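Written below as structure tokens is the structure these notes are about.
Every protein chain of the complex appears in place save one, which is left out.
Per-chain numbering from 1; labels A and B assigned in written order.
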């Protein structure tokens, strides 16, 4: 009898990636109402479009769309075994567009293309840029985004590829939004959505403290991350993490994004969908026992071609164990203590 | 740039309520099979009508009804942002009737009317009485109940309304039960339900120790409370609660009601539905790590017009970290140590 790890996935190292390489990720996934319930129970989100089927239909959705971030995390999770199993850090996101609603019953799969590679000067790691697309069972792209991660080299003597760094937009331009045809908020019922503040009521520069705080438990972030079939080991294995960099399991950054979005309901209840993510930075790691708070600033407003729907570009900052009443954020250098997330994204909101 | 909390919901203070005020609560919610699965996994309930579709249909249900208390918590949760965000205490429930089964696919919304207001002599708080109704997508009332809460004044100088205290029944009378038309237990299979003890076998004054204990974890009660979209802050935010009255997150009282009901299966397996809640008192708070036990006493029996169905009025007492073998309950003054819940309600049970 012989033992070997020939059949165990070791993930890709920096030198395993090639520019323009296409990766088809494993495990297509049929999203169900069960996933939507779990998502709601994990974050307490209350955006009406994701909760009430008659409301969603009245706006032109075929049925209740699942939370945009649930779809994002499922699409993202599939890339982990191929792209970031040997990652040192998730460095950033850009050009993320939500191109079609995802409904219970849809089956999502993900493919990625390597669009940039740049070895670090230490010769031990490099940055891999991938454009990933989530596709439904009809072949429609539902999500498209770029992320870049710092990946270890498996063999530090491996040949260095020519550095290629893709040009990425600072923001998704409103003309590139892809709202569902027929989406119409002209009859939007702001009593049912929980806030009288519509698109017209928000001004660039306005800041909103979302007030509420949510403490995270180990069972919660692990349950969420498994739901997304994200296999990154640092989230699950306390036996190895006790000797790791932090001595603890690190919470999946996307869990914090979802918490911040759910917390943002208090102040942004009418931000019924995310249509694009311009960029995001996980400023500091988060651990079980931490309490997450959030605040947002309106960066920009835009109109859309759909009846009754405007867009707000928001910057949402999340903190841990620190109230956001004083709007903590970037300072020079770095960030105020306690800041864990700096997210730049576009939401859709009904107009008057 | 300016910061303000003008868009954040602050909840209502005592002086914000007006007698006969109608409040339409936000976020209608389509109940799904995912919610039912989570409910089952959170409490371990085994009442057959909520578990087995063929069994439910054989009794005349259209399909598997969700647990009555899941429907109750969802209806209740919607009232929190408007009624009890600034509550000091949830004082009581009365006249709660379950008027129609709730099925996966139904969309619930909640409206409330202020039926009483009484400022406390300290001038800092007052009691608000509301009658809340849960309504489905066809406009049918599924749940109707009164609760009263002690709410802080935002401005202690605010004008005091004339005190009005509604007259509330001690109990829902059997003639006011609203069993579904066609509900028929004459063919009830007591092997499948898990107990041979039918309505005829219970006597007024009989006490049943439900024996089993269930320890509660933080992740569980928070997941449940988010599932109900109940936003009361004391349940979720350890960062602020560490400096609060108990130094801990307080478990939603409804979570204890659901646990007590699930535990009561052992002895009351044939109590297939709750048809009314006469009153309830959360005697003491409960925290993660506490182990909940329960016992019940039969207070009254009643017949119904539906074939093969009787009703039992029960008093269920729940305790924490204390067996119920000695039937702990009210003493003068107060309650035995460890008692956390005193609930008075009517269940339906098949007759011989």
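Just so we're on the same page, a residue touches a chain if its C-beta (ideal position, glycine included) is under 8 Å from a C-beta of that chain, and two chains touch if they have at least 3 such contacts.
Keep in mind that what you see is a predicted model, and the values were worked out from it rather than measured.
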| item | value |
| --- | --- |
| Contact partner of the left-out chain, one of B:9, B:48 or B:340 | B:48 |
| Contact residue for the chain not shown (choose from A:81, A:101 or A:254) | A:81 |
| Hidden-chain contact residue, picked from the options B:16, B:184, B:321 or B:342 | B:321 |
| Of A:222, A:294, A:309 or A:324, the one touching the omitted chain in the full complex | A:222 |
| Positions on subunit A where the hidden chain makes contact | 1-5, 7-9, 24, 26-30, 32-35, 37-38, 81, 104-105, 107, 109, 137, 217-219, 222-227, 229, 231, 233, 236-240, 249 |
| Touch residues of subunit B, complete complex, unshown partner | 32-38, 40-44, 46, 48, 51-55, 64, 191-195, 197, 201-202, 205-215, 217-220, 223, 266-269, 289, 291, 293, 297, 321, 327 |
